[in-house]
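Let me begin by handing over the structure; questions about it come next.
Removed from the display is one protein chain of the complex; every other protein chain stays in position.
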Amino acid sequence: MKQSTSLKVRLPTLVVGVEVVMLFLYAGFVTYDDDADAKMQNNETKPMDNSLYHDYHFFADVQVMIFVGFGCLLAFLRLYGFSGMVFNFLTATFAIQWAILVQGYFQFFSDGKIRLGVINLLNAEFACAVVLISFGAVLGKTSPVQLLVMALLEVPVFSVTEWAVLKYIKINDAGGSILIHLFACYFGLAVTFVLFRPGLNEGHAKDMTSYQSDILSLMGTLFLWVFWPSFNSALTLKGDDQHRAVLHTFIGLSSSTLTAFALSAMLNKTGKLTLADIQNVTLAGGVTVGATVDMMISPAAAFALGVMGCTACMLGYRYLTPFLARRLRIQDQCGIHNLHGLTGLISSLAGICAILLATEETYGPSLYQTFAYRAPPEGDPRLRELQRLIPGLKPGLGRSAQRQAVFQVAAIFCTVCLAALGGIVTGFVLKLPFLASPSDEWCYDDEAFFEVPSDFDSADMPKVLSNQETKV
Amino acid sequence: MKQSTSLKVRLPTLVVGVEVVMLFLYAGFVTYDDDADAKMQNNETKPMDNSLYHDYHFFADVQVMIFVGFGCLLAFLRLYGFSGMVFNFLTATFAIQWAILVQGYFQFFSDGKIRLGVINLLNAEFACAVVLISFGAVLGKTSPVQLLVMALLEVPVFSVTEWAVLKYIKINDAGGSILIHLFACYFGLAVTFVLFRPGLNEGHAKDMTSYQSDILSLMGTLFLWVFWPSFNSALTLKGDDQHRAVLHTFIGLSSSTLTAFALSAMLNKTGKLTLADIQNVTLAGGVTVGATVDMMISPAAAFALGVMGCTACMLGYRYLTPFLARRLRIQDQCGIHNLHGLTGLISSLAGICAILLATEETYGPSLYQTFAYRAPPEGDPRLRELQRLIPGLKPGLGRSAQRQAVFQVAAIFCTVCLAALGGIVTGFVLKLPFLASPSDEWCYDDEAFFEVPSDFDSADMPKVLSNQETKV
Partner (left out) sequence: MKQSTSLKVRLPTLVVGVEVVMLFLYAGFVTYDDDADAKMQNNETKPMDNSLYHDYHFFADVQVMIFVGFGCLLAFLRLYGFSGMVFNFLTATFAIQWAILVQGYFQFFSDGKIRLGVINLLNAEFACAVVLISFGAVLGKTSPVQLLVMALLEVPVFSVTEWAVLKYIKINDAGGSILIHLFACYFGLAVTFVLFRPGLNEGHAKDMTSYQSDILSLMGTLFLWVFWPSFNSALTLKGDDQHRAVLHTFIGLSSSTLTAFALSAMLNKTGKLTLADIQNVTLAGGVTVGATVDMMISPAAAFALGVMGCTACMLGYRYLTPFLARRLRIQDQCGIHNLHGLTGLISSLAGICAILLATEETYGPSLYQTFAYRAPPEGDPRLRELQRLIPGLKPGLGRSAQRQAVFQVAAIFCTVCLAALGGIVTGFVLKLPFLASPSDEWCYDDEAFFEVPSDFDSADMPKVLSNQETKV
């Protein structure tokens, strides 16, 4: 049984194969963008105006979230700490490298070349976040080979969706509630639906935490919490938009954190706190403010969104996740539907409300920057008038708020459908026989894929596990 | 006995109650400041000049200190790691949210509204640091409900003190040695004095570390150490003042770290290093340079302050903390009197010396910026002269250095008194019966407030603890 998880041939074959192709693609198509190209600098270039200095520190914050934050958060299982952190590392690295190419083709392509700057890396980290969220649904039940294949397929589906929604539908979604969280959630759920393992529905002896793994996971939460404002604001317009994004994210996280503590104690039989709630539900506010994060929604609205998102997320963990597993065959290991799906939906609705309520009275003329599609189209006399107030204003589509609400709904619908469809196809690919998928028995066990040190306690699990716990 | 620590009703009641009030206050009184308000942007606004870019990355560094650094540092107890990290998370989040309102009312209020920007968050994190330092005195002996009540009371007392000292007394205290460290220390000591538990004075079986908890706590120290320059410089004047603050903090920390190693080996019977010293005493230099951090004290003075602060702190841990516990009924769990009190006092004295020694010869005309109260008052002809050298110079109070020294002393006195008074009142409030305070037996034990995983070893403690240790 265990033989089948050997990575000796499969992983090197896949990685080397993909890396060789990737190297050729990088050699053939990737070059520097203007801010990274020595030749584009002239005697009027001011080095400190380089886009590097606008983006790099936000990028570095997101790096910490992706590699350290996610890595630790996913290491919450007692016997799956190596796997949680390491597969996160592997998958993230691969997804970013691949997303640079795919997103580059759709978004940063000119004259036959992908133009590379830190902004591309930042965009690619968002694509990577999508993959890692989806990974949460199948954690413990997939081999690294399967995860790489999943990333290989998910990144293009995501990039096409992103490109179609941003270029053709044109929506507001600065914090990525729709494009990142909803997409990632429904993609992941679709994958885990296809990979359904009946043997795990009654719980698994190794699906449990330890004192140290819980603390490690909590550290991951804290890193995500601390840098979430950078995540939600990294791709907004610079200036007041980005400033609001930071404020709203912080306030949303903070109200959702306090609510999570209250609900965790309230819903527990003996009135104790459940660490899994602190690790996950506290973050709900960061997702829930996403779609409106750069708008003038008022600090109180961000506060209220945090409370709502958190409540939905908590109830989801308690009641929906078990229901999905038992009735709909959707085994959502980390509960991504609660932390990213429900909150993403609330955020999307809030976004629509905020769009409908946005007026020039509140935003001044910069309404037409934050909601760029509402700017008058080329040739409209109103455009010239506005350009006197905001010199760089670009012509838009002249959409009304009501019309835009319809587009937002369309975008949500498209995103969820494409994600689910992509996830189902990916799930079937992951069922192919040679991908080192672990048997039920070897799920949630580092020993399947790692040389483990002598104090690794997989052996005496069955004894210890008389009072078996399953993570809700 | 254990029943009494159930949070099922108490925590949700308190949190939901407070959150509802808070939401109304946010809705009624909190709006955006000019840099976060879309309407205030016009065709002369340069997005990259937004205050966000001056403050945000310092804010992010302080976030890491508050949530990760403090969180890990306070998780040094073997059976109290969940509580250390999680109560820190809870208390910090609540304190910041509350401080935004209270400090907002005192410092950022205009036209009936609190104007919110990242600078408010940064200020609120400092108020939060105050609460967390005080928390150190009562760690292990208080319920989360008590901690929230403490934050609820401490934040306003602190904010009033801060406002009175900064607005009326007007002092130099860029790194917060007086307002943050001294206040937090004496508030915390007063609280723990009132909460005195005779049963703990002979040590407690669970008041001990483990190998992993010691390492975790050390990681917290390292995060605090690494970002302390950001903490001490976050609220100074921009430019050379902030630059010096970074340099002095780094040098002070570095000399105090080396001194701590020397003293730790020297004072140990067998010539070994004590990890608690490395975790705590190394940080003394960061506090000790606080009050003078932006002044032209010379790098060597920062070096000497680090050595002095460290020595005082170390001796305090060895001799003063046990004395306070036995004779004065002050059970200072983390030794905050050593790390924040003694060092804060040294820093305050150093501040007075540096003020007395500050001359125009050393500072040039920017003397009247760093020591704003020394600038000539409105109408003084000398003011116009200086304004030719420094166009934006604001009129001051025309205080002499000697006169200012008196004000510094007054500020120290007021701060310590208000802190102690506030702490005593708070302590009595925390003794109210329905706050889920743990019995002596359940102190230092995660199981009082958390669902713990099956490998949590509280049960076999008594056996293991034949050679019982108490943290000094």
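Here the chain labels run A and B in written order, and each chain numbers its own residues starting at 1.
In the analysis below, a contact is a pair of C-beta atoms (placed from the backbone, for glycine too) under 8 Å apart; a residue touches a chain by one contact, two chains touch by 3 or more.
Source: prediction; values computed, not measured.
Remark: the omitted chain is touched by one listed residue; of A:102, A:118 or A:195 this is A:118.
Contact between chain A and the unshown chain involves residues 6-9, 11-12, 15-16, 18-19, 22-23, 26-27, 30-32, 35-43, 45-48, 50-52, 56-57, 60, 63-64, 67-68, 71-72, 75, 81-82, 85-86, 89-90, 93-94, 96-97, 116-118, 121, 144, 212, 216, 449-456.
Touching the omitted chain from chain B are residues 54, 57, 61, 78, 208-215, 218-219, 222-223, 225-227, 229-230, 237-244, 246-247, 250-251, 253-255, 257-259, 261-263, 265-266, 268, 270-275, 278, 282, 296, 298-300, 303-304, 307, 362-364, 366-367, 370, 388-391, 464-465, 467, 469.
Basically, only the chains that are shown with their structure count from here on.
The two copies, chain A and chain B, are related by a rotation of 120°, based on C-alpha atoms and rounded to the nearest 5.
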